[in-house]
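Note that one protein chain of the assembly has been removed; the remaining protein chains are unaltered in position.
Up next is chain A:
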Amino acid sequence: MAKHINVALIGNPNTGKTSVFNRLTGLNQKVGNYPGITVEKKQGTCKFGRACKVHILDLPGTYSLNASSLDENVVIELLLNKNDKDFPDVAVVVADVENLKRNLLLFTQIKDLGIPAILAINMSDRMKRKAISLDIPLLEEKLQTKIALISSRKNLGFDNLKELIENYNQLSTKPCMNASSISPEYFDRLRKAFPNQDLYKLWLVITQDVNFGKLDRNELKGVASFKTESVSNLKRLQQKETITRYQFINETLKQTLHIDTENAKDLRSRLDRVLTHKVWGYVIFFGILLLIFQAIFDWSAYPMDFIDSTFASLSEWTKNTMPVGDFTNLIAEGIIPGLGGIVIFIPQIAFLFLFISILEETGYMSRVVFLMDRVMRRFGLSGKSVVPLVAGTACAIPAIMATRNIENWKERLITILVTPFTTCSARLPVYLIIIALVIPDTRVLGIFSLQGLTLMFMYVLGFGAAIISAYLLDKVLKIRSKSFFVVEMPNYKLPLPKNVIITVIEKTKAFVFGAGKIILAISIILWVLASYGPGNFNNAEEIIQAQYASQNLSEEEIEMHIDSYKLEHSYIGHIGHAIEPAVRPLGYDWKIGIALVSSFAAREVFVGTLATIYSVGSDDEQTIKNRMAAEVNPVLGGPLFNFASGVSLLLFYAFAMQCMSTLAIVKRETNSWKWPMWQLFVMTAIAYVVALAAYQFLK
C-alpha cells in the first residue's frame, strides 16, 4: 500500500525555504489561498520511490510561533489543529547555516509542540568559505532530532533529507528543553486546569490571544479565557521564554558550532559599503529603477505589438471563416478582443516580477528599505512602502498584498490607501491612445519625444499624488500605533534562476486568471449591451432606409448610418445618454461616458469599450485611433478629442479609483468597507474636480 506523508516546511524568512520547496516538488506545485484570507498557500507533491507519496506545504516564513501578522498566524493555526487535513506528520524546519542561532528559536518551539521535526540546515555549501564547522551528531543529540545538511543552490543533501522524511516515525517527539521553567507556578496551575492537554500548546493558545487575536480553528476551547495573569505579565513571560530559549541555544551551539572568523571572507561588508552608501546607494537604486521602467515600457513593446496584431488578425479570421450570425460576432467582437486585452499585459507584468524577484532573492530589497525609510517616514510611510509603490506600477493588487510586512498599522494603512495612485499597467493603454491623439508628435530639444515625456509625466504625477496624499493622511488620520520597525539584512546571494522563473510564472498566472476573468466578463457584457436594444433598435434598418431614401447613398454609407443608429438606441446607448450630463462639463460625450463607467470594473477595458462602441471590429489601435480622431463634439463642433478633453481624460484616469478588484483586496486587507469606500469616493472626487478644472481652463 502506498504510504502518504504530510510534510510542512517551516522556517525563518531568508533561509531559502522556498528554494528547498522548489527542489523537492519541481513544478509539481499549486498556489492558492487559505480559506477566507489572502495568505498564499503553496503546496506540492513529490514521490519517494514507488510506495511513498509526499504532500508538502510551504508555510509562510516566520521568526517564531508568536505571530504578529496574518501570514505568521497561518503557521500557528495549522500546528495547533490536529484535525486540519494539512496537519503535518513531520515538520521540516529550514535553517540557514550562517544564522543558525536565530533560526533555532523557531525549531525549539516546534519541538515543544511534540511534532516530529527534522532540521534541514541549508546553504551548507557556504560553510567552507565562511570557515564554519558543525558537530552534527552532538547537535542531533542536544536537539533530539535528525539533521540534514543541504544546499538548495548546489542540490546537495536532498537524498538524505528525503530519507529522513520517509522514516519520520523514528524521530523523537520529546521537547529539547523545558519551557515551563519560566514560571513553574503558573504552568502548574495550567496543568491542573487542563490535565489532559499538552502544556506548551495551552501556553501558545493563551499568548496568541495576547499577541494577535483569537485563534479560529483549534480544539482547545475555553483556554484563551484562562488568564490568571495580567496581559503585561503574560508579555513578560513571553520575553522570558524567548531569553530562556536563546540561553539553551547558545549553550548548545557553543559545543557544536565553530566559526573561524580569521578565515571568514566577507563579501557582505564590501557590498554594503557601496550599496547602502549615502550617495552611491541612491544613485544605484535610481539606476535600477530606470532599468525596470525601461524594460517595462520599451522592451515589452515588441511582444505587446506582436500580441496585439495576432489577436486582431485572429478576430478577422474568425469573422471570415465562421458562419455569419450573433454567435460569430460574440466571438469575434466580444471574446477575442476581450482575451487580447488580458494577454497584452503579460509581458509587462512578467518583466516587473522578474526584477522584483531578482531584487528580493539577492537580498538587495532590504537595503532599499534601509535607504528609503527615513525619507518615506516624512510622508507617513515606511521604508517598506517602497516595494508596494514600485510594484503598484504593474498592478495595485499584489502591491497591496506586499504591505503585509509593515509592522506599524498606520504606516501600513496609508500605504494601502495611496498605492492605487501609482500608474498601474491598466492605465497604460488609455494613456497611450489619448496621448497619441492629443499630444503633437514632435521632439523637444531635438531628442526627447514630447509624447514620451508626457507619458513619463503621468508616472511622476501618479507617484506625486501617492506621496502627497500620504503626507495629508498622516496629518489627518488619528491612529495611535506604537512605532516599531525592524528589518533583517540578509546575506547577499546570487538569485537562483529556478526560483525567479517560478515566481514570474506564478504571478503572471495570478494576473491572467484573477484580473483576466473580470476583463473578459466585462467585454462580453458590453458587447451584449451594445448589440441589443429596446424599441426602435430592432427597426433600425427600416427607419434609416426611410430617412435616407431620397438621398441616393451608397450601400456602405447606409450601413454606417444603420450601425450608429443602432448603437445610439442600444441598451448601452440609453445608459450613455443618461450619464451624459455628468460628463459633459469634463468635455466628454456619451460614448466616453460609457467607457468611463465600464472602466470602474477595470481600467483596461477603456480601449476595448471604445473599440466596441465605435463598432470597429478589431482591437487594432490605429483603427480605433482614426475613428476617435474623426469624432465630432456634438455641442461645440470641432474634434471631440482635442487637447482640452484629452488632458481632462488623462487626469481623470490618473486619479480616479476605477478597479473593483483593488477595492476587494483593500476590503480584505483592512477588514472593513470603510477604507475601500473612502478610496472610491475621495479618489474619484479628486479626479472629477481636477479633470473639470483642466477642461474648463484649457477649452
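What we mean here is this: a contact is a pair of C-beta atoms (placed from the backbone, for glycine too) under 8 Å apart; a residue touches a chain by one contact, two chains touch by 3 or more; residues count from 1.
Here is the rule we go by: contacts and distances are computed from a predicted model.
Hidden chain, UniProt protein name from the list "Tat pathway signal sequence domain protein", "BlaI/MecI/CopY family transcriptional regulator", "Sulfite reductase [NADPH] hemoprotein beta-component" or "Ferrous iron transport protein A": "Ferrous iron transport protein A".
Checked against the full complex, the candidates A:Thr45, A:Gln238 or A:Thr454 give a single residue touching the omitted chain, namely A:Gln238. Contact with the chain not shown here comes from a single listed residue; of A:Tyr34, A:Phe485, A:Tyr548 or A:Phe643, that residue is A:Phe485. Here one chain is not drawn; of A:Gly383, A:Pro429 or A:Gly462, the residue touching it is A:Gly383.
The hidden chain makes contact, of the residues A:Thr276, A:Ser315, A:Gln451 or A:Asn642, with A:Thr276. Touching the chain that is not shown, out of A:Asp308, A:Glu360 or A:Glu407: A:Glu407 (per the contact rule at the top). In the full complex, chain A touches the omitted chain through residues 63-64, 66, 68, 98-99, 101-102, 105, 211, 232, 235-236, 238-239, 242-243, 246, 268-269, 272-273, 276, 278, 281-282, 366, 369-371, 373-375, 383, 407, 482-491.
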